[in-house]
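Just dropping this structure here.
As you look at this complex, bear in mind that one protein chain is not there, while each of the others sits in place.
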Amino acid sequence: MTDIKAVLRAQHIETPSWAYGNSGTRFKVFAQRGVPRDPYEKLADAAQVHAFTGVAPTVALHIPWDKVDDYADLARHARELGVGIGAINSNVFQDDDYMLGSVTHPSARVRRKATDHLLECVDIMDATGSDTLKLWFSDGINYPGQDDLRARQDRLAEALAEVYDRLGEGQRFLLEYKLFEPAFYATDVPDWGTAYAHCVKLGPKAQVVVDTGHHAPGTNIEFIVAFLLREGKLGGFDFNSRFYADDDLMVGAADPFQLFRIMYEVVRGGGLDPATGVAFMLDQCHNIEPKIPGQIRSVMNVQEATAKALLVDREALAAAQAEGDVLGANGVFMDAYNTDVRPLLAELREESGLASDPMAAYAKSGYFEKIVADRVGGAQAGWGA
Amino acid sequence: MTDIKAVLRAQHIETPSWAYGNSGTRFKVFAQRGVPRDPYEKLADAAQVHAFTGVAPTVALHIPWDKVDDYADLARHARELGVGIGAINSNVFQDDDYMLGSVTHPSARVRRKATDHLLECVDIMDATGSDTLKLWFSDGINYPGQDDLRARQDRLAEALAEVYDRLGEGQRFLLEYKLFEPAFYATDVPDWGTAYAHCVKLGPKAQVVVDTGHHAPGTNIEFIVAFLLREGKLGGFDFNSRFYADDDLMVGAADPFQLFRIMYEVVRGGGLDPATGVAFMLDQCHNIEPKIPGQIRSVMNVQEATAKALLVDREALAAAQAEGDVLGANGVFMDAYNTDVRPLLAELREESGLASDPMAAYAKSGYFEKIVADRVGGAQAGWGA
Amino acid sequence: MTDIKAVLRAQHIETPSWAYGNSGTRFKVFAQRGVPRDPYEKLADAAQVHAFTGVAPTVALHIPWDKVDDYADLARHARELGVGIGAINSNVFQDDDYMLGSVTHPSARVRRKATDHLLECVDIMDATGSDTLKLWFSDGINYPGQDDLRARQDRLAEALAEVYDRLGEGQRFLLEYKLFEPAFYATDVPDWGTAYAHCVKLGPKAQVVVDTGHHAPGTNIEFIVAFLLREGKLGGFDFNSRFYADDDLMVGAADPFQLFRIMYEVVRGGGLDPATGVAFMLDQCHNIEPKIPGQIRSVMNVQEATAKALLVDREALAAAQAEGDVLGANGVFMDAYNTDVRPLLAELREESGLASDPMAAYAKSGYFEKIVADRVGGAQAGWGA
Partner (left out) sequence: MTDIKAVLRAQHIETPSWAYGNSGTRFKVFAQRGVPRDPYEKLADAAQVHAFTGVAPTVALHIPWDKVDDYADLARHARELGVGIGAINSNVFQDDDYMLGSVTHPSARVRRKATDHLLECVDIMDATGSDTLKLWFSDGINYPGQDDLRARQDRLAEALAEVYDRLGEGQRFLLEYKLFEPAFYATDVPDWGTAYAHCVKLGPKAQVVVDTGHHAPGTNIEFIVAFLLREGKLGGFDFNSRFYADDDLMVGAADPFQLFRIMYEVVRGGGLDPATGVAFMLDQCHNIEPKIPGQIRSVMNVQEATAKALLVDREALAAAQAEGDVLGANGVFMDAYNTDVRPLLAELREESGLASDPMAAYAKSGYFEKIVADRVGGAQAGWGA
């Protein structure tokens, strides 16, 4: 149990700056009260999540949503709040030029512009000390025949190679895949196999990021996690959950058993060892629920799944597996899942000087009332550029 | 063949006013040139679709997107353009009050507001002469436990009953179902069974509308069409297509064989007889393709599928089916599908004094260049209220 | 807590006779040791599940797999073993005549034969005292055009009406739906809406049974449960689980959170009250795991989900829902799910004089060793007619 606590204490879960701003579906963005107006205020909110959970010490930025004049100042501001800058997320999907693609666009001019943006993100990594670039491309096509699927792979490979070459010592990029959306018919990096194949060719600084909400129905995500860890190509997670399409539900909200299975494969594959570099990032928004509590709950959900995964009696499991004892092996696995780990995590928090119940503690803190009162005027942050 | 042409000539395909405005995904709305700034300009564009296809004589309105001071004037404007007002579409999803629902919202105040909007739509039907109200509810919940699934049905039933009672002679409403989106976990009218059960209780003025893009993967849509026609409860179609989630692709673009099978069941069930009241409506937007040609192509796709469905040799089919001749029956069915009906439709158009190729004719007409030049200034129409 | 225990004690979970025989996939049936050779031995195995769980007092039969000369004798045998006869399941899918359907077959002769079998099943209900007939039809078509979808509905309605009229006082039938399999393109009762529409027309003795493994990906099963309960048309469950297609995994094995949500709607809708007549039946086979322990585990899984559903603090939930407190309401819901109810159920068993751990107790009982030794020679029971 001591070991389990030590591992849980060492796990870091990164929250994304955009989770604190407004968001919505294609039908409507509902504005919430107290929402940040700039990256500095987003960092302040993220710092609250860390203050109450103790395991969310970094914040991912999204460029250009988090563009500032002085990134060193932003990083200093983060440090003062007790958090650090995590991954830099590029955005090549919100400029009118990108209607038909960014790095895979038929036009060389648009591709150049998109690639330049990615290179600029590496500059921002240099300026903020971030070591990770996260690449997600909305590129794809809506109609069969609209563009050449294969030529788009050539263009993608070319852009990735240019960005890869620009990476400095200790820097890496994570390539994200997504089966669908916003492209309707074909996305240019639809599955882990595509991301993996590109990353293998590029080299060790390119890794795959698994966004839990980006798969076809029926996909066994934990298999992918196990496979990528075995290949040394799992760069990290974008955590969220979904029942059907939009992937903005809190991680673990739709299928907590799946999250447990994923975290078990992480444990099994050594992915909790910081040396493997597996990043645990949230990538979700809170459309109808309050944002800071939404992030706190999400962090707790990842922690609970991790704790359960650590509780699996691996010796007993291995023995049952070796004997072909189907029900026995499944029983060992389920025993861990069925355990209520909330008391263990409460204890862990108290030992770290935190409140045992982060949700209640945040609610009582008065922070929400304060930001509602303070953040008057200005434009609320959202997905707008 | 004469009969087939007569039936094809009589088929009316309604286009939606919102197809002519800007639209997009949750990631980005790309603005296009020449987009209408008000309902009058939308009607003008819709009239073009009718002018070139000859089978799109009505236009669906969406309230409040198409709110005007004088609906009688709008209807007159339409008539002058050669088109009529079709279904009135309500909108109870874009007001901040509707974040947690409209007619199923936990708050009686919000439900009242939503129901009042629906009643107002019936007023607009009276004013425009429209005989059809189309009801789609974005209502639902994102998280398990968020609200009471069953109580929401009670609230839904109450609102529907009030609207039903308000319908005048010769008026009806169509209840739309949708498995997912924008609610993430549960929508309040997720499937045809739910819509059907409510409509049966209400009476003959309530019917189900089948939106081709609103089903779970693997759903046999033509079965639903056949079943509802058998029950006298098929009110019409919202046509579009999709590969995964967003349902804004042109009808027939993703799976033309499915569209053919759907239209075959319509033919088989007598749904092309205007007396059955089955409405053939498009409900799709054009995010990256030009809007008027997108509508023209969509209308043509429905026509082509209908023509193929009419070509099925039903005597030969019935004979093969009766004998249990699996390959023979399927062969008769596929023969019709594999026929190239474009020459037949070209002939049909020419006989009606239209150009044989509506896409080419529109492109040559200069209309697009004209609206790009004319529609300067003002705010382009879109999904905003 | 006393109340919860009383409710849990009153819940009855029916096991199916076929779960004790051999089964498999289309690729291979793997034979197991100690498998029953006849219905009497199946009942003996089922009695073990009841002996160790205390909540599985009835056994469903499947005709003709469980055909015997003297059903009264079989029922007496069951009583002596401490169990009763539950639902009678018809089988109109394993005769060569049914290749193209049974009650929906194009041939009147085949339909007659199939309907006669259903009527015979009612005779067996009379003879065994069973009050429930479960109807599942494999009927459907593999290829578009193969048969007339609508005519098949007419034939189905005709057969159902004849069976309905034959039902005696206190008897009912449950109509099962299934999206796919073994028909590849269209099944004749694909969804709950179809089953519901037929049952409504027939009357109160016809109800819908929800087989948890028979839905399209993304379907919200608990919504269907809530809706049918609201309509008084939920006859019961066929429990099992699946990740993709074949639905023979132990209930709760694939998505325990979903099972909890389903059981919550049962609780919410009053479905645990025996007066509502909701039957909780297992319908699953154990292809690679031992059969009796597989059934014990499945019964326990239903019990655990039920216990969690009963633990939901419904007052707190209603309060949070009324306030639109999304995270609060979801939090109340998840608190119940995250509770480890295994100690509660162990206590409940001990209070009833049972071993606290049914799996371990069965393993120690020596029953398995006994049947392996005893059941030598003869033909193992399976899906063969």
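In order of appearance the chains are A, B and C, and numbering begins at 1 in each one.
One rule holds in what follows: a contact is a pair of C-beta atoms (placed from the backbone, for glycine too) under 8 Å apart; a residue touches a chain by one contact, two chains touch by 3 or more.
Every value quoted in this text rests on a predicted model; they were computed, and no experiment measured them.
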Fill in the blank from the handout: Displayed chains in contact with the omitted chain are A, B, C
Completion exercise
Filtering A:D66, A:D131 or A:D147 for touch with the omitted chain leaves A:D147
Handout entry: Options B:P256, B:G277 or B:G382, residue touching the unrepresented chain
Key = B:P256
Handout entry: Of A:Q171, A:N220, A:T276 or A:Q380, the residue in touch with the unshown chain
Key = A:N220
Fill in the blank from the handout: Contact residues on chain C toward the hidden chain run 24-28, 30-31, 93-94, 96, 98-100, 138, 142-144, 179-182, 184-185, 217, 242-246, 248-250, 253-254, 287-289, 383
Exercise for the section: Spell out, residue by residue, where the missing chain touches chain A. Expected result: 99-100, 106-107, 142-150, 153-154, 179-180, 185-186, 190-194, 196-197, 200, 215-220, 222-224, 226-227, 229-231, 257, 261, 265, 268-269, 312, 317-318, 321-324, 326-327, 329-330, 332-334
Problem - Contact footprint on chain B, counting only the chain that is left out - result: 217-218, 220, 243-244, 253, 255-257, 288-290, 293-294, 297, 304, 326-327, 330-331, 337-340, 342, 359
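Quick note on the criterion: only the chains that are shown with their structure count from here on.
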Handout entry: Reaching chain C from chain B through chains that touch each other, fewest steps
Key = 1
Exercise for the section: Using mean C-alpha positions as chain centres, tell me how far chain A is from chain B in Å, no decimals. Expected result: 38
Problem - Residue numbers of chain A (touch at least two other chains) - result: 217, 243-244, 253, 288-289
